[in-house]
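Okay, handing you the structure first.
A single protein chain has been removed from this complex, and every other one stays in its place.
Letters are used for the chains, namely A and B, taken in the order the chains are written, and counting of residues starts over at 1 for each.
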Amino acid sequence: MNASVSQMTQPVEALTLDRNGARVSPIGSRAFLIEATGEFDLASQRRIWALSRAVELWSDTLEIIPGMTNLLVVLKLTPEDPEALALRLLEAWEQAESIDLVGRMIEIDVTYGGEHATDLAALCDRSGLSDREVVRIHYEGTYRVFALGSAPGFGYLHGLDPRIYMPRKTVPSLNMARGCLTIGGMQTGVAVLTGPNGWNSIGFAELQMFDPMSATPAVMAPGDTVRFVPASIEL
Amino acid sequence: MSKLDLIDPAVIEQLTAALQAAGVDGIEITHADQSLMIRLANSGKDAVRQVLSDKMGAAGATAFVNAPMAGEFWPSDPSRTSSSGTSAADTVGFLKVGPILLPVKAGPSKRLRQHLVEPATIVGFGDAIAEVEPEA
Partner (left out) sequence: MMEIIQTGPFNTVQDLGRPGFRNIGVTSSGAMDPLALKVGNSLLGNEIGAAALEIQTYPFKLRFSKAAAFVVTGADCGALIDGRPVHPWCALSVEAGQILELGQPRIGTRAYICIAGGIDVATVMGSRSTSLRGAFGGREGRYLITGDALQLGEVSSPLNLPNAGLSVVDPAYALADVYPAHDDGALVVRAIPAGEHALFGADAERFWSQTWKISTQSDRTGYRLMGEPIRPTTPVEMRSHGVVSGVVQVPPSGEPIIQMADANTAGGYPKIAGVIEADLWRLGQARIGSRLRFVRATHAQAAEAEKAVTVFVEDVRRTSRMVCGALQAMS
């Protein structure tokens, strides 16, 4: 323990390796994050998917968590040589071919507008579009599930039309209902839990996105294509 | 279980000889409705024998608590300060075996009179580790 205290006086540097469009850094002792340092686009995400497939098969992998153009790898045990592990990850990244996950097509019935569309007016103000136009642009889009996270079964959807990008709220809604159709920055998704939420709600979907008792608890999976069907529009 | 009669003088004689041979200081046996305690004041030639053998509940008598197995004797939990963790009142100490602590009890309606071994002493199976007396 004296050794660890004496290290306090030495400059503290993070173990971070940055090479060929990817960067590896540790989170604690057993988790390592590899981030694609290029564009936030489908091409980067396809390579992350390929990397995920490869790393999932490693015998020392406990869990993989693909994020938005990044991948968190949790190991079963703390590695004694983190640099070797980081290099192994970068090597896998270099070898990762772009793959396109053959996902399902998921159609979600939505009530656009109505009592749950608490942020539609603000989105109209910001975009200069009418509520009808905002809704049409949203349901005409085709979206890809990039990753799941944050809450059980929540899918981060890519493919939002830039005209209806809307930054997250600085003051979150305290009790947004499960099922709210939301926009967070350049992403969209359906809230899976009722609770505090910083995204902007423009409608409501009845679909249950998660069932813990099912063999496949989450309705969405990375690679799935999502379309929103305007079951009703209440403006 | 054996069918020993603990108040049979022949049995007591036999047990005493066995204790002397083993270099053990004493033994306490409770069995069915009988109890027997043999204490050898000095192991070796000049062994003085003190025998208490009676039906259960010999009031006023002191008794020995013997180590139920080999281990390191601690009068209290060595890993906890006395302010933390109240031990059960009738615990006379612990036998430490690796990380395990085996509580040693005074026995029903008995209380500790004195410890017979120093803290951290390695004791063998059957070694007397404490002397107990009936609760007041």
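Simple rule for what comes next: contacts are C-beta pairs under 8 Å (C-beta built on N, C-alpha and C of every residue); 3 or more make two chains touch, one makes a residue touch a chain.
As the structure is a prediction and not an experimental result, all values here were calculated from the model.
The absent chain, not drawn in this view, touches the displayed chains A, B throughout the complex.
The omitted chain makes contact with just one of the residues A:L42, A:I64 or A:I233: A:I64. Touch with the chain that is not drawn comes from one residue among A:W93, A:Y112 or A:F154, which is A:F154. The omitted chain makes contact with chain B at the following residues, 68-69, 77-80, 83-89, 91, 94, 96-105, 125. Remark: the residues of chain A touching the chain excluded from display are 1, 3-5, 7-8, 12-16, 23, 25-31, 33, 35, 40, 62-72, 74, 77-82, 147-154, 156, 192-193, 210, 212-213, 217-218, 221.
One rule holds in what follows: only the chains that are shown with their structure count from here on.
Each chain gets a centre from the mean of its Cα atoms; for chain A and chain B, those two points are 67 Å apart.
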